[in-house]
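What you see is the complex with one protein chain gone and the rest in place.
When the chains are written out, they are named A, B and C in that same order, and each has its own residue count from 1.
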């Protein structure tokens, strides 16, 4: 299923250094599709403790208490689950122009548009597996009201004291048929460092993309379903591993399905908890501990098959659905 | 200010073993007086995350999510702050009878009454400094509704996921002019072990009462104000020290006055946070870590003046108000 | 495999109240057998962070930093793994006499002996499945040296800052063929409350024994191996769930086998991590959070088969070995 025209890992790592641009600042927002919009909104506001910034027609815009922009999550009513689009914010206006030029050279661009919610302009394009994405620099920063103002001026808004109290958007995981094609596009056209990868004898199974000091903002793992453009999960960070454990109790108490965790991933060391939101999409709650990548010529960590068969960091066997389930599901798509 | 007719510490400790009865099971509930009842109710339900079980006339009855009885806190509208009464539950009906007999022998009893809220009968009496107390065995256990039912049947009710998520009543601290009189009454008439005490050259300044495996359910410290029957604080426990830190943020974000903490007491090792509720009473949020007293012939820890001058466990100087402020305040009493 | 002459659960619970005596103070110590004594000693001192109090001949005596007695763990060189004996400390000398009388009436007593390590006298007997046990009151409390003295006088010895930093012995789990026989003996002859039990249609599968405010000091679960007197695990408590997570990393880094966890048991809510020590015995590291049983007429929690099939609290499926593996193992016994 891997494209044949692209680089193998050895070549890729050799070229890696010249691939890196730092034009992307961070994963900015994700649009999730939900067949149960009202329940999804309730889940993110009451269970995760997020703030609802705005609702317009079929969509709701939300942010975690320390997200600095208007929203990091857009929920859109749809007949099935999955991802609408996602967005990277660039480091400068010039970086935006440079990345757009590179995308257009690949023929994957849709063109400029007015970003919704008064952000300014954005450039829309698609990733090789079909996921829609936008790049932008101009934004609409969240301005707290008296009610949402934090007592600490270095916090974007008030600690909610409600549900899981998620702090900020952390990362997203997509699924794709062709990991090599994704890797070449991401690092060759958009930039970032490949912080970790899973590489079996027949090619890469997963790639982690780091664009700042976090060890990843985006992961892409292999989709065996035959479908394109599917979504694996989006992750919100909490301040401590203790709060991930508390999140598990909150899920249990509120009938939220826990797919797996809390436990620690070997890959990236993430202390994770995976839930399904009412619309069917997988949501992760995680804590980054003190890990950061500060080394400017960090070398990619490569995990082979034998290492992955050991399970998660402390030996937990990965549940089967984690390898297979994406949204939309085959059931939804065949209706 | 200490009574002269009573035992000194050396004599007390020598007699200590014979003092111990295990007739008291645990501190059962506390009635706080509040000049701002509605705000106090909101504080305990929204900020501490407690459940409101019942309201009747000028009082409200509340419990933490894992308190097993109808209430552990009664809030009563009053012109000033302070304590209405508090209660011990006894270990058996026979233990109740035995303690009542001992109280009556001291002439401090008021007599039997029907305990409110369908608990059954209770015996009301007063401590030497005037604090009203009741003993009872028959009770009214909390029966969760569909909405408050926990997913874990060994939890009294659903984890609230709201505010500080306090788990259970932990202990209470009263103030008294005469610590020796308190000590003799508590251990001679009611029972329990003196787990720790502060003893200066001129006598005891504080006494900690343990009646089960917890290292204390009640503390009494010296009142220099000239008033009687005053209240120092009541403490609710959370599941981790991390949650005490989170509680501090919640207090900060919601304009709740933080008197001191989070920090660790040298005495009892309690990881503490002291707040004032809207009615003016001091409230502690604490975590017990894994400390328990399991030793059946545990020897009282005695702290002298030099040791106390070192401050709290990690060196924090105790704020002055912690030594002087009780409720009701002199200002309230002089109106 | 259950004895037919004994009570069923309904009868048992009806009689439960009269069964309760509070003569046992706490689980006092456990003797583990190890075919690799030196490695086991190193595991408990370096990996768990325990103190070695004494070594005599083929045995080593250890304690966690806040255990108040000379030892809570005895390690004895042996050709196979398993348990040598364990001990309860009674609440008073009179309680000891009363329990011995009850044991002798059952014909399970071996008689009085001089307890090792200068504790005084102890009474040795066996449980129905053959586990040897002793009761004692007189003890040998740990007296810290300058080197092991804690800066806080209410801590038994200095926080080790080494390995997992376990605080105190928490509980033990034995295996037995006949759970009804165990239950009748424990509660009818020795005392305690049955805090929780697993009861399938064909009888009890596990019983949890609480003798103080902790929700259990001893658990007994069904042994399907055909062998008698086997051991499931002993648990040491740490101060926080965060430290259980850290313990998992320490196990991973030091090649200690992690059987399952960290995760939260539905039964008893224990936040657990199960390891195998070099001698082959299963060791648990756990944190009790703030849970205590303070209710003097607490009602036994009964878990049925359907509830147990849900897995652990957050959905983790219990690993098969947890249900089957005890020490000594069939392999060791057949040599």
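In the analysis below, a contact is a pair of C-beta atoms (placed from the backbone, for glycine too) under 8 Å apart; a residue touches a chain by one contact, two chains touch by 3 or more.
No experiment lies behind these values; they were computed from the predicted model shown.
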item	value
Among the chains presented, those that the missing one touches	A, B, C
Listed residues A:268, A:281 or A:327, member touching the removed chain	A:268
Sole contact to the chain not displayed, among A:238, A:251, A:275 or A:316	A:238
In chain C, positions touching the absent partner	47, 150-152, 158-159, 161-165, 239-240, 242-243, 246, 249-250, 252-255
Positions on chain B contacted by the hidden chain, ascending	240-242, 245, 248-249, 251-252, 258, 260-264, 271, 313-316
Positions on chain A contacted by the hidden chain, ascending	22, 25-26, 66, 68-69, 89-92, 137, 141, 152-155, 167-168, 170, 196, 212-215, 237-242, 266-269, 287-292, 294-296, 298, 301, 303, 307, 313
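One rule holds in what follows: only the chains that are shown with their structure count from here on.
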item	value
Graph class of chain-chain contacts, one of line, ring, star, complete, other	complete
Interface with the most contact pairs, given as the two chains involved	B-C
Distance from chain C to chain B - Cα centre to Cα centre, in angstrom	32
In chain A, residues with contacts to at least two other chains	240, 242, 249, 252
